[in-house]
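Each remark here refers to the structure printed beneath this line.
The complex appears here minus one protein chain, its other protein chains still in place.
The chains carry the letters A, B, C, D and E, assigned in the order they are written, with residues numbered from 1 in each.
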């Protein structure tokens, strides 16, 4: 179990890919024909999902053998052999697409995350994911973010208070919103407040926010808030962060940068299954 | 039912997002406080998933009202109001992220597809998707491709013969592979053969292939194959197609261009839920 | 994985059969009592589902041993031992009914299919199944048809255009319907048109149909259409086909005969589990 | 809820039938085109599943209207209109096959059951089903048996003791087996014992069996056991019962006749969906 | 398979406990660090669920080793080692809570049942459970009752007629209700009738009830009904039974005592997982 519930996801994926047999492989290739294939990286990246790929083949055919060349979280370069799989040729062909669909996406997330982590090296900023995940795959995608060196923001609406503009609109003021939330969660859960300027940040800190989110603020203004905060409260930059802007944002001195794009705009890594025999 | 089984996907998505209540909204906003919000396009695109967004809110709270401004498949521009939703403020906030996670992704696929379709306008080439879909979401993603003006390639391994290089490696020759497949599927299913040059294309046609896939072939060589084919067999270009290259490929005269990137590299469209009260 | 998703089906079947223990076996037979039993054919047939039977016992009790005497797709005669299973007696008794419920039904489909295939021997007609399958079991049933020597018609509404009388009623004419469908699917998917006479058949061919379905047409009139077609387009006979009529239909020279009865009127094969000790 | 869990079955059935849209109907018929169709009986029978058919269309499209002409359990004759459904033509075509797959099968079971019930009219014998049901559909099929006038035998291995030959083989003797079972279930659950002659029947009665099952016994010998029993214990005839033999068996005076064929050999009733506009 | 469908329950439990990794263990403990731990009884009880605990760890990490010290159904005392588990420390920590949540609850039910069984020792009364089980866990909980020496009452509404006060209110009289039920189920299913005094009991017996339930009747009056019944019909005491009252109830001579509290008021047994290294 790399991930709780992964078996059901794999079963669903195989069912949608092979509802009534693989009519190509089954008609062309003898049932007992054995084969050997390798997962080959066609570009550099960070690996995530290799155990899931293994589980896909085991589900298709328990007699399949799978040997990992890399573990999740490891960087690979173009041409690296990530794993080798041996077994009935028809079984390998049946599992190929589903295994790759998991592996390419998750490695894509890990690789993208790795690039952001790289881009902020030398600063204290940590890269966070968001709740902008694919419906039903949140656990998997947050796992991939961790493999890429990122950290997971809150898992769900149930485990952190995050007061956003919409809440403020409905609550009236930051002070009131924080007070209401604190009354409910005490010091059990972190309370984070989204602000857009230093006045709001001050109000949030005064109200007792544990973290302050700087939403879509230009780097210059962000720097001023960092200076004002002087480490009294962690700051998270958020909103429209890209690989181009993340470095500049990090150098303002914020503690965290959350990047929706880690998971909301998938970026598959090119990995292929090459048949050797 | 825009899509068979969508209810279960929505339930799973809500469950992972709200395992133990929305501790922010529930503590700050009175349970009976009503609200009104609009789905606002922050960039232009093609819509897909608006009925799913509606169903998300209905699942969270049947008393929610949802009015569509656009139907799936329609183009929208920045600033367009795609839908309006009214109901208990807490319910709107609970459904917000899940609804957006569906809507942004599917519209992202539809929008990307629309760009490819646009890029080949004036040629006879049709844009196809692939089986490189997110595990468990194939139906949804293929629906989004159709909304974007693309066409669906085969749904699964069970409904078309597609003989690829790995099959050829194992079968020995194109002629042999096609003969075996034809013996099995007769003229019930299409047989498509992946080739990399005109010699293989000739062998495939002679063997009785219904469609020929040109895999990763430079445009110039592709043009030669198109000239040779003279419409006797449909040709599908495949492999590493991008928005930059798709026009040139289309102008070679191929009939179909399949683009893995429509679904393997998600590209969310920026849509937000703006609270008006 | 004989079939994607089979594990979930087996779990559901066992759950409905043993919600709170096997009160007979558990009270009468010592928990450690070992036993040996064989699957015995009580009549001749074609096997389908033997790996599923194995998986049922493995699910009930991983310590069970299962040895196949026949593989799926093989013909067996009355008295043949299809498999042997050894393990805890209570485990064998718990798995017995569920294993047989799969095995008898699937072998029933394979055997019936085999009879149709036999009945058209010497003609060029291939026997096809339909979408008239048991809800939730389509993959399994189509697998059984293949084991019986039949071929699978389309898997679902998503992978072939099949224009039936109801579509024509709504579309106006065959030509119009085919044109609309062709505009949508191009040459990606086969278009089949259901006709009832030669005039319609001509219109369908002219419109570009890939296959023509002859629905409920008397053999004599069918023969005329075959003569007219002269192989220019594959012909599929359909509608009320029985073992009595299938031979005559095949001898008209049609290419395919689809038989709803393969799956819509189950015909279990008599197989029993005989305990040897 | 005709049946607990029916929604999930319908969702699974629709998902396997429409994984990526109905490419025929969607390309030929305008999305807003409305239609009206009736479920027409093509042969006489007993209805079962009409509420499920309704639910199928509601799942496909909540805007569909469905009006029943008959209720489940009612006999219908050829030409009867069982229900009428109105709505978007594309929605009706999408739900058609799945609705019929449920309705034809369940009505087939109800109709077959009705024939057995008819064949034993005038005797005291009641027709029972068995556990030979389709994996995953036991609730549905037992419901159909009730609609046909039959009675349900035990639901599962958990709610009645039924000592069969295999248990006796493992337990040693009828007396010992019944004593063990009685010690466990006391008088909470019925204990039924399968016998093949009057000697065994006597032993079973002496041991305290609540019901005696006469397994595959010729009618003449069965009559003798009935005479011996004189109502002291209910008798159930079982094994290879057919419509031809059931009357003779019933006239021996047995109380129950269990018929595996009610559910193990499906017999769909011919019902079609006729489009009126 | 201790219990049909248990795998799905375990997967769901792990998914809700570890949606995005164990952030404590994974950050503190090296991935390859091995460990050994024992399930230690912190109080005496009766074991139930030890195979489920094993399966939890196998699901988390197939490389885990699990050795049972006790089998389900066995009594243990404070300090007993119920099982030992070895494997990666992180895997043990991930499975710990879920394994305990199953084991403590099920052993709690078995232990409570064992106390009731103990309290009626020397009488003929058997302890029964009820349908007051946790939604979705009925199979598991009824299994635990059996492990504690209790017997299972009916599994569901489908396998025994139990006429309660609400049915009588709606049916008019006991005689009428029993006659209707008998007409339907014949002698296939037991008919039990709930009564509150000897007059009703007489009517129920005369009407042909198989068992009579004495609902919330004081011990003295219950004794009178037992005397009247003289074994002609089994009697079940029910309603508000506690460990304090069960002995007195049993000594009235009733055959069965059903105790909702076995499952409706969970009583976890204190078992902990102690890490030895």
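Note that a residue touches a chain if its C-beta (ideal position, glycine included) is under 8 Å from a C-beta of that chain, and two chains touch if they have at least 3 such contacts.
The shown structure was predicted, so the numbers you read here are calculated from the model rather than taken from an experiment.
K.L.:
Using the touch definition given at the top, which of the shown chains does the missing chain touch?
P.N.:
Touch partners of the hidden chain, whole complex considered, are A, B, C, D, E.
K.L.:
With respect to the chain omitted from the figure, which of E:85, E:120 or E:163 is a touching residue?
P.N.:
Touches the omitted chain: E:163.
K.L.:
Among the options A:156, A:200, A:238 or A:263, which residue touches the chain absent from this view?
P.N.:
In the full complex, the listed residue that touches the missing chain is A:156.
K.L.:
Out of E:44, E:81 or E:171, which touches the unshown chain?
P.N.:
Touching the chain that is not displayed is residue E:171.
K.L.:
If you put the missing chain back, which residues of chain C would it touch?
P.N.:
So the residues of chain C touching the missing chain come out as 16, 19.
K.L.:
Just the residue numbers, please: which parts of chain D touch the chain that's not shown?
P.N.:
1, 4-5, 7-8, 138-139, 142-143, 146, 152, 155-156
K.L.:
Taking the full complex into account, what residues of chain B touch the chain not shown?
P.N.:
8, 11-12, 14-15, 17-21, 23, 59-61
The rule is simple: only the chains that are shown with their structure count from here on.
K.L.:
What chains do chain A and chain E have as common neighbours?
P.N.:
Both chain A and chain E are touched by B, C, D, going by the contact rule given at the top.
K.L.:
Pick out the pair in C-D, A-E or D-E whose interface repeats that of A-C, meaning over half of the contact pairs match by residue number.
P.N.:
It is A-E that reproduces the contact pattern of A-C.
K.L.:
For copies chain C and chain E, work out whether under half or over half of the interface numbers are shared, and give different or same accordingly.
P.N.:
Here the answer is different, because the shared fraction of interface numbers falls below one half.
K.L.:
On a CA-centroid basis, which chain has its centre farthest from chain B's?
P.N.:
When every chain centre is compared against chain B, the largest gap points to E.
K.L.:
Could you grab the centroid distance between chain A and chain B? Build each centroid from C-alpha atoms only and quote it in angstrom.
P.N.:
Going by mean C-alpha positions, chain A sits 21 Å from chain B.
K.L.:
Centre to centre, by mean C-alpha position, how many angstrom separate chain B and chain D?
P.N.:
Chain B and chain D have C-alpha centres separated by 42 Å.
K.L.:
List, in ascending order, every residue of chain B touching at least 2 other chains.
P.N.:
Each of 16, 19, 138-139, 152, 155-156, 158-160, 184-185, 189 in chain B touches at least two other chains.
K.L.:
Looking at which chains touch which, would you call it a line, ring, star, complete or other?
P.N.:
Drawn as a graph, the chains make a fully connected set, so complete.
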